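Right, chain A next:
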Amino acid sequence: MSTTAIRIEDVNKIYKASDGREVQALTHIDLNVKKSEFISIIGPSGCGKSTLLRILANLDTPSSGSITWEKSADNIGFVFQDATLLPWKTVYQNAKFPLEVKKLETKENMENLDKLLELAGLKGFEKAYPRELSGGMRQRVAIVRALSYNPDVLLMDEPFGALDALTRDKMGIELLRIWTETKKTILFVTHSISEAAFLSDRVIVMSPRPGKIDEIIDIDLPHPRTVEMKETIEFVNYVKKLREVLG
Partner candidate 1 sequence: MNYFGRKSFLVILTLLVFVGLWQAYVSVFHIPVQILPGPALFVSKFLKILTMGDMGTHIGITLYEIFIGFLIGCVLGLLFGYLLAKSVLLERLFNPYIVLVQIAPKISIAPLFLLWFGLGATSKIALVILVVFFPIMVNTIVGIRSVEKNMQDLLHILKANRWQRFWTVEIPYSLPSIMSGVKVSTTYAITGAVIGEMIGAKAGLGYLVILGSETYDINMILTAVLLLSVIGLLLYMLSNMLEKRLLRWHESQELIL
Partner candidate 2 sequence: ACGAKPNDTAQTPAAGGEKPKEIQKVTVQMDGAAVPYYAPMYVAKEQGFFKEQGLDVDFVYADAASIVKNVAADNVQFGFPNADAVITAKSQGIPVKVVHTTYQRGLGATIFKKGKGITSPKDLKGKTVAVTSFGSPNYIQLQVLLEKNGMNIKDVNAKIVGTGAIVNALVSDEVDAITFSMLRTVELKNSGVDVDEIRSDDFLPSFGNVVVTSDKYLSTNKNTVIAFNKALNQSLDYIIKGNVKAAVDMSIKKYATSSEGKQEITEKIFNDVFIPYLWQSDLTKKDGYGAADMARWQTSIDTQKTFDIIKTTFKAEDLVVPNLK
């Protein structure tokens, strides 16, 4: 269970802004992501979280350093910071889109899709168009879409950002369940410290200008996690510790 899934070695990213300024978005990032690990990334706005995820997904190239995928970088899922839905497709069509593209419209997958939509509270809205959805609903469609094809690795950029506390908790627990069942490797950017502590095996704390990893904190809470654990002293201590590291 502790084989490496992704090896990130001394990754740097420098953006050249239009006015000539250089922005050091990432500096000396070293990280081994283990297979089936749930990693959360937290850190202040602009510290390079999105940049790191984008580089891992090969959507952007690092200025220097290397990314090694142990198996293959092929079957990954990505949830963007904003939903990024196709405006001319309905909720259902948007969610099904990857299955269509990948020609994976098996009976099993379609049933799974229905289940996911149900879990995300989108039942009854299958035929709605994105512009007819609330912000949170749009984001839930994007999450269902990323889960629909059961990718090995999930990269999620603030997937729960537009969700209310309750839905957020529910979706978190659901994500954990899926993770336990399917042994996915998950990298999860969030702004919520307690969410990070609750969901992950490890929390990576980043700080900005230049964007770097400040600390990596192992969360040694047992699985499966339950809502009650949030009341335990260990959990509260983890949260406290993370808050301290953050600033």
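Quick note on the criterion: contacts are C-beta pairs under 8 Å (C-beta built on N, C-alpha and C of every residue); 3 or more make two chains touch, one makes a residue touch a chain; residues count from 1.
Behind the choice of candidates: all candidates are chains of the complex that A comes from, given by their letters.
What you see is a predicted model; the values in this text were computed from it and never measured.
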Selected partner (touches chain A in the complex), from 1 or 2
1
Under the touch definition given earlier, write down the residues of chain A that touch candidate 1 in their complex.
54, 57-59, 74, 76-78, 80, 82, 84, 86-89, 97-98, 100-102, 129, 131
